[in-house]
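Of the protein chains in this complex, one is absent; all others appear in place.
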Amino acid sequence: MRLGVCLQALYHLSLRDALSAARELGFELIELPVDARSPFLDLDEALGGGWRRIGQEIRDAGLGISALSNHQEGQLLLGPHSSDTDPIHPGSAEEKVRYATDRLSRTAELAQRLEVGVVCGFTGCEDWSRWFPWPLSDGYERMAPGFRERLLPVLDDFARHEVRFAHECHPKQFAYNLETAKLALDLVDGHPALGFNLDPANLVLSGMDPLAFVAELGGRILHVHAKDAELVAPHAARSGLLAHGAWTRPDRGFRFRVAGWGYLDWKRLISALRTAGYDGVLAVEHEDPTMSRLEGLRKAVTHLEPLLLREPADPPWW
Amino acid sequence: MRLGVCLQALYHLSLRDALSAARELGFELIELPVDARSPFLDLDEALGGGWRRIGQEIRDAGLGISALSNHQEGQLLLGPHSSDTDPIHPGSAEEKVRYATDRLSRTAELAQRLEVGVVCGFTGCEDWSRWFPWPLSDGYERMAPGFRERLLPVLDDFARHEVRFAHECHPKQFAYNLETAKLALDLVDGHPALGFNLDPANLVLSGMDPLAFVAELGGRILHVHAKDAELVAPHAARSGLLAHGAWTRPDRGFRFRVAGWGYLDWKRLISALRTAGYDGVLAVEHEDPTMSRLEGLRKAVTHLEPLLLREPADPPWW
Amino acid sequence: MRLGVCLQALYHLSLRDALSAARELGFELIELPVDARSPFLDLDEALGGGWRRIGQEIRDAGLGISALSNHQEGQLLLGPHSSDTDPIHPGSAEEKVRYATDRLSRTAELAQRLEVGVVCGFTGCEDWSRWFPWPLSDGYERMAPGFRERLLPVLDDFARHEVRFAHECHPKQFAYNLETAKLALDLVDGHPALGFNLDPANLVLSGMDPLAFVAELGGRILHVHAKDAELVAPHAARSGLLAHGAWTRPDRGFRFRVAGWGYLDWKRLISALRTAGYDGVLAVEHEDPTMSRLEGLRKAVTHLEPLLLREPADPPWW
Amino acid sequence: MRLGVCLQALYHLSLRDALSAARELGFELIELPVDARSPFLDLDEALGGGWRRIGQEIRDAGLGISALSNHQEGQLLLGPHSSDTDPIHPGSAEEKVRYATDRLSRTAELAQRLEVGVVCGFTGCEDWSRWFPWPLSDGYERMAPGFRERLLPVLDDFARHEVRFAHECHPKQFAYNLETAKLALDLVDGHPALGFNLDPANLVLSGMDPLAFVAELGGRILHVHAKDAELVAPHAARSGLLAHGAWTRPDRGFRFRVAGWGYLDWKRLISALRTAGYDGVLAVEHEDPTMSRLEGLRKAVTHLEPLLLREPADPPWW
Amino acid sequence: MRLGVCLQALYHLSLRDALSAARELGFELIELPVDARSPFLDLDEALGGGWRRIGQEIRDAGLGISALSNHQEGQLLLGPHSSDTDPIHPGSAEEKVRYATDRLSRTAELAQRLEVGVVCGFTGCEDWSRWFPWPLSDGYERMAPGFRERLLPVLDDFARHEVRFAHECHPKQFAYNLETAKLALDLVDGHPALGFNLDPANLVLSGMDPLAFVAELGGRILHVHAKDAELVAPHAARSGLLAHGAWTRPDRGFRFRVAGWGYLDWKRLISALRTAGYDGVLAVEHEDPTMSRLEGLRKAVTHLEPLLLREPADPPWW
Partner (left out) sequence: MRLGVCLQALYHLSLRDALSAARELGFELIELPVDARSPFLDLDEALGGGWRRIGQEIRDAGLGISALSNHQEGQLLLGPHSSDTDPIHPGSAEEKVRYATDRLSRTAELAQRLEVGVVCGFTGCEDWSRWFPWPLSDGYERMAPGFRERLLPVLDDFARHEVRFAHECHPKQFAYNLETAKLALDLVDGHPALGFNLDPANLVLSGMDPLAFVAELGGRILHVHAKDAELVAPHAARSGLLAHGAWTRPDRGFRFRVAGWGYLDWKRLISALRTAGYDGVLAVEHEDPTMSRLEGLRKAVTHLEPLLLREPADPPWW
């Protein structure tokens, strides 16, 4: 296992400075965001040749790329296609779907150019509140065919680029827990280009046990986000798991944290990943409203670095 | 406190038989559903004079009415106004809102005729998945003005009928936890016609502690549903709190249960209600997929009847 | 085991009515309070011959006496001797001690007359806040000789009357947890007339585990109070275990409850008592601010009656 | 579901009196022990025609038979074949195996005569301490072929008698937890005559979650023992789960209890059985060292009777 | 946030050596005790001019002063005024009160001279055991007027010196939990000179949740003690929370510990302080009977240093 970082927390820096900061903080790998919001690159420019310069800058900084990420644009595949997603790409549902499909394809192409085997991302969901069967009792099931129809071509495209799509289970996505992740795999007939970016904090927010995910779907985990989640005492008793509103609200009952500052037991998670045969990156994602960009990353490194299992296990000697 | 029953579990019977069954099961009060789906009455017919017969039948059965309920049609006030709610009333958003407003008004009028002070119900929510601020970071806040705009006239109308609206916090409603219940009250300037129908199982599903709700908003609790909630071991570790799909799925990680068969500690809840000054009904709502209609109601009575506090507390004597 | 009741909850009735109510509620035994505050008897009058009438009334009601109780006056043995205890008996420390000693002696004498082997009570404590060694680091230890000096003659007197003193561990008493109960026994050289009235709710308030008390001192348990204790969620997080002020305060974080409505697991407690060889009374003490006098007693009976172990265990047959 | 009783707790009575007691206690079914230790019948005599009388006596008492049981003699199939099992049947290992095979066959034959479809029992285990791989690291695996070799003929024999063998997972048996139960099924190629007698208390003693057993092997549960298990506080911290010695030892950290007096949540267990499609008996097994034979059975009935689900669930109506 | 140290643990050194040790251990700030027991200064001598030298020595050591402390003498404001407090200052109650008032005033004056804005301390309590309303049911309430009467002049005096009084909630003080802290504020009309020195270990001893204190009174927290608390397994089951006697007793069920070695979750506490806007000192107080003076301080630094949040949080960037 190696330590990586999701570069979003360093968006205030130039790519060069961000890479240098990442290296200084002790990371070995980066997850490089390529959606339109990324200040580090323009996807079209990169495909037009810029990828060579980007790859070189990253190598020069002594870093590798664990994955490209494009959560934002993938969201439009399944929606919602209301005005909620206009800031990503305005237009009709069809236009949004087309945009998402196209942008994911370009993301895969760039990954291939950069010799990166994994793209992390979202697929969206027409109306995620349908997990609860009211007022439409079979609303969730009705969305299943759409998932298959929209995702299969994307996965075929990825396979052509020799890249795999690491879907991140998350509220608002069709696959948001272990059950829907398995359903998603079934809906695409276990397509080899589909796997998962395990973000355990998102699974805590769905109320499930990330260790159950690793135990059952470990073989499909392509990438791991090191992000933590906290039920904030004593506010959680009032917010519930499903707190709304601004992340900086002092009485918000749920918040994401840097690894080591939330509910997750990283030793158990790392051990489970090891047992399941995962030997890839732990990419620190920092969305912790209590810490500065750099201090948050530093705290995560302080917590995780001593826990990484870097050597393969030996067979029993006792 | 007295024991009541939500009549939906007896929809397979005629009103007369349902009332007789309720009485035999040991209930003293009924919550009478008046939405279009109710087989027991037609709202227009009732307002046209049928209410006298209905009231008489109920009195003849030795029962009282704790509340009328109209969850279904209230849902259309705020939506969603997509096809998901067409089964309730098809049409444009405006038509759905108008329908909801009108039906709630008639419900209040009937309540007044029947001398029932409380109507339980929903208000809906434009897009409830916005509790999580992605992809629209202030989506939940944007829905607040609409809540005020649509609910204030309804509450004024209720006040004219000397009836109060007992909103039930529930996933898919604007107010679904303690925080949003307080927000709802604030948005209507603490309108005296607004209160709550406490359904503790719904609050468990939001991940919050029903006792916190009682402690803070006890004075606004107008009605109580005795419904229980279960995280179903060992499936909950895989489903999370937010399980999707059919209620009868054997590996569903969450389900509603009859009182006494889930996570709730009814002694603590009843004690908290007593301490908060509530002395009304516990209306058994049976949506338990593991039990028959009658056996479920029987189990709930068996659990709750010995726990009811029927006498006012004495001042300390020790 | 048999079910009894502490008569204080029935102080609003005449003795005759109280006995009749106790019998109707399903109790078999009473704990009879004999301190000056008891409306049921005057200790001097009783010793002057009234005991015959009292005993007869109790027998006539079909009840037995599990113990006499005199917590109030025993308190003055060790104090505090400040004005805090003037309502019990005003005067100097010496006068208060003398009063306590005398009243306890009369209580023992009455017990002998009524053929009751146990007197439940308190001994007081000079300054109970000394459990925490600030500002006087050995304050608790300094009180030990006084315990021995004042209690030994009382115990000898009890022995002469063939009665045992069942001390109730409680905040404000020298012996308030398992450790101090054992210390108390040591200080009187294991005097055979000293035992304990186990009130598990008091032990919960000291923060200890009543089952540990039964496991270690089971052989000295002479009487048991069936009283329960509740950390009242969500207020306990703010009150702590050591809540102050009126028992009826709605946000009080701790309160006593009738058996079955608090934290105690009565099946485990009854099993532990059985295993320790105790086969006496469970005397319901009702100090529950949420229930009326009679409803509280009824709830306790409802909870405890089905749990009583009335037959001796058989040797293993499997 | 119906309530039954394992008759061992009534071995001090004649069969007639035992049946009459069972009926009075509220049971509808009995599990009838047929091993040599049973005072109620002699297997050979029964097969020789006595079965008619026995069946009649049981019917006359208004009872049915949920299963025959022969744990004791089945133990000799796999052992241990040391002197530890001489009280069951002395002799060489071969003789013991032959005895077990023969006695199980007769048990199946008697079941067929009495029209009982299930025989509960054990199979033994050569050396059960081999679950821990020291000093022989593959000791458990080495015993697997023996299980197949000895059990397959027994199962075939049972199938011929149209009876199924309900193996009870238990310490000292080859199958003692969910994993070994599945291994056992695999070793006999999922033989249709093999199922399980779920004794949840035994599973608690193995440290596993009985609900996991029901969730995974529910379809193979043929019979259920209503027996409870207790980690006895505070002794369990010293004994551990694996307490040794006499069941009546007061400081024994583990003991079996009657249903409702241990760790098991019977509502959850009954709900899980219902969800898994089980609709058979809950047969009370009383091995509780704290209660008399009859009081223990009474306590179990008091706890379980109100929890039984007697009607099939209705499809959702809400 | 910065790390500080309460100098009492270094009383065996000269001030110079203590400062030097503090610096070497990694502290940046000191809490300087100024009561008569402090070997580091004489309050009168300091006010007479010595403060310049003291301030210089501290600056020379590269340290700052987070607060002066005078717990001991403040105790005499409210008592107890029995012989228990004679070691602090002998005399009548009036003399003790006068002494406390005078010493607190001088402490405030010295703080002003040293440009330190905070004085930590106690106020005492007439009879703290009155939190439990026996035998005087309103004993605690009776003490409230005295608190106001004695504290208001002290606070006015502090305000004149531009210093705030950081009261430490603690057993034996009038304000010992969240409720009494709020009561204290109310009794002095929210006097701006009154705030709190949060010692979370003391709050654990009162049985409450320190996070609740931070959530509700965070804006009044002027200073923080980094001290931990442990319920010592398995002794706590016997001692209860309220263990008496010597801190070194091996079976004492409760003890204070250095930060990181007790029950407190310092990440959660630091996060709560951050969310509440606190950005001051964490002053390590070492009263851990299991560690030497220096090793204890070292362990606390090892635990806390990596957890300090030194940078302000950034606004959300994700």
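When the chains are written out, they are named A, B, C, D and E in that same order, and each has its own residue count from 1.
By definition in this document, a contact is a pair of C-beta atoms (placed from the backbone, for glycine too) under 8 Å apart; a residue touches a chain by one contact, two chains touch by 3 or more.
Keep in mind that what you see is a predicted model, and the values were worked out from it rather than measured.
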| item | value |
| --- | --- |
| Which displayed chains the unshown chain touches | A, B, D, E |
| Touch with the omitted chain, as defined above, among D:Y11, D:W131 or D:W318 | D:W131 |
| Residue among D:E24, D:E45, D:E141 or D:E305 touching the omitted chain | D:E141 |
| Residues of chain B (touch criterion as defined above) contacting the omitted chain | 234, 237 |
| Absent chain, residues of chain D that touch it | 72, 75, 80, 82, 84-85, 87-88, 127-141, 170-172, 176-180, 203, 205-209, 211-212, 216, 236-247, 251, 253 |
| Interface with the undisplayed chain - residues on chain E | 8-9, 11-12, 230, 232-235, 246-248, 250-251, 257, 260-261, 287, 289-295, 299, 302 |
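Heads up, the rule we're going with is that only the chains that are shown with their structure count from here on.
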| item | value |
| --- | --- |
| Chains touching both chain A and chain D | B, C, E |
| Most distant chain from chain A, judged by the mean position of its C-alpha atoms | C |
| Identified repeat of the A-E interface (over half of residue pairs identical), from C-D, C-E or A-C | C-D |
| Distance between the centres, which are taken as Cα means, of chain B and chain A, whole angstrom | 38 |
| Distance from chain E to chain D - Cα centre to Cα centre, in angstrom | 62 |
| Per-residue overlap in chain C, given as positions that touch at least 2 other chains | 209, 211-212, 234, 237, 246-247, 251 |
| Topology of the chain contact graph, where touching chains are joined (line, ring, star, complete, other) | other |
